[in-house]
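Selected chains from the complex are presented in situ; the others are not included.
The chains carry the letters A and B, assigned in the order they are written, with residues numbered from 1 in each.
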Amino acid sequence: MLSDRVKQILSWYPSDNPGTLTNIARLLNTGALAGTGKLVSLPVDQGFEHGPIRSFGPNAASNDPEYHINLAIDSACSAYAAPLGQLEAVAGKYAGQMPLILKLNNSDTLAKVDQPCSALTGTVEDALRLGCVAIGYTIYPGSGQRNQMYQDLRDLTIEAKRKGLAVVVWSYPRGAGLSKAGETGIDICCYASHIAAQLGAHLVKVKPPTAHVEQEESKKIFEKYPVKLDTLADRTKYVIENTFAGKRVVIFSGGEAKGTDAVIEEVRQMAKGGSFGSIMGRNAFQRPRQEALKLLSDVMAAFRSGA
Amino acid sequence: MLSDRVKQILSWYPSDNPGTLTNIARLLNTGALAGTGKLVSLPVDQGFEHGPIRSFGPNAASNDPEYHINLAIDSACSAYAAPLGQLEAVAGKYAGQMPLILKLNNSDTLAKVDQPCSALTGTVEDALRLGCVAIGYTIYPGSGQRNQMYQDLRDLTIEAKRKGLAVVVWSYPRGAGLSKAGETGIDICCYASHIAAQLGAHLVKVKPPTAHVEQEESKKIFEKYPVKLDTLADRTKYVIENTFAGKRVVIFSGGEAKGTDAVIEEVRQMAKGGSFGSIMGRNAFQRPRQEALKLLSDVMAAFRSGA
């Protein structure tokens, strides 16, 4: 049975086939937040993106791909997302126990490139054979290589939607077009989230926005049409509003590892702002397992209560 | 979370990819029987197979495809199976609410043919776009057209398995090779169930076997190696044993519409014999809705208790 809220969310995707809607429903109907319209997922691609030492060094047990799927299951997450090899290492053994999202592109930090662009590392066929509910894909708005990324996503998206999968897009502004502060500035975050929605994403993941405003055009608008952007809750609300008036599932990432109180406070702000949930990677698996389970439980409670 | 029983059942399919295992797990983890390793599914292809008047005349409300999906949802069935049009009529609106099985071949009773053979009426791509967990397919062992049916199933099966779907085969002996009594004879039922498993079915649906023995060779074996086949429970057990020693999910259909007591008694026998469940079509939808819900509830209770 689906809750009214989940049915409402599904109604925002009237052009998708029943297969894709079914998989969105599975994401929204799993774990501790099932039926609430909120979701907390565990994404573990940091081994690829930042290297295993930096990612798993703080908690050596987390080198094992089984560690993460077990953490996702035991904490009653909504989904587990990872690159090809990491999913293959567990998908057969844990089949049917957790909605899986296959990250189809990834980037490492070894090469020096001016305009960042992730490599394609998996296929829609992989997502089907591994039993995934969705494909995941990262775009870097701001990069000179963004067209390549958008176009590859276009090809993956049409195939995924034809075959009944959902599409989750990580939208992380980056590249020569942006200042460092701009990468998480509120106007850029809104823009990045909106682009992901425009590219056909069913779920969008962005970073928590700061009060920084990057573009002159944005500042002019804010002067003329003032918006309350003081708190993270305000800004969360504003990002969601800028993403099809809240009719796309927008989730916020936790970002770099930080203290428990800081994580919970951030999550409360996002929940208050109406976030559909968050992804919790390093803040989960870099803690000892018991602490991580407690934290994830608290995070889910915050989203459930809406603050 | 999956129960130990469901994990055990998944272990019987060591050559399937995680996608297919995931979908088998979804079938076994839905509804009132979730986690028990038993399943009761609602199949409604009788409109095609026997005509709408004969099928839905007794309960005019059942002409509406929504009637059936609602019945499946409200009775907490494990799955709902139907032909293409009937699934298309509901899959989008009810996405995520019930595991669906797309019947990929169907036969009507309008043409007169000596050797029955169902027509291909759907594709694996349809199953994916409608969000199905499995494809369904009917074979008629005993028909002179069986080779055509087996070969079409072969092509559908390799594609379905590559794309992470499960395969459900209805094996209904029929045709010039068999007497009428033979169609449900215990030896023929065992043979039919075994053939479905050999063709690569993950789930097999057969009719409840009678004590009739059709083939001379079977009689000789029974004389030399006596088997207890007195009750339906005995015969159910024997069919399952003949289908990879119980390592395939074998479900029994309820067959023609009959009185409630008769249905329940039949189900109890099948449950006692270790059946993995049953499909309940006409006996469900040809009854008034409340009666049908009560009956399905009783049927599930019988399978849960094992008798």
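Here is the rule we go by: a residue touches a chain if its C-beta (ideal position, glycine included) is under 8 Å from a C-beta of that chain, and two chains touch if they have at least 3 such contacts.
Here the structure is a predicted model, which is why all the values come from computation and not from measurement.
Trainee: Since every chain shares one sequence and 2 appear in place, tell me the total number of copies in the complex.
Mentor: The complex in this structure file totals 5 copies.
Methods note: only the chains that are shown with their structure count from here on.
Trainee: Mind listing the chain B positions that touch chain A in their complex?
Mentor: Within the complex, chain B contacts chain A at residues 1-2, 6, 10, 17-26, 29, 73, 91-92, 95-97, 125, 128-132, 162-164.
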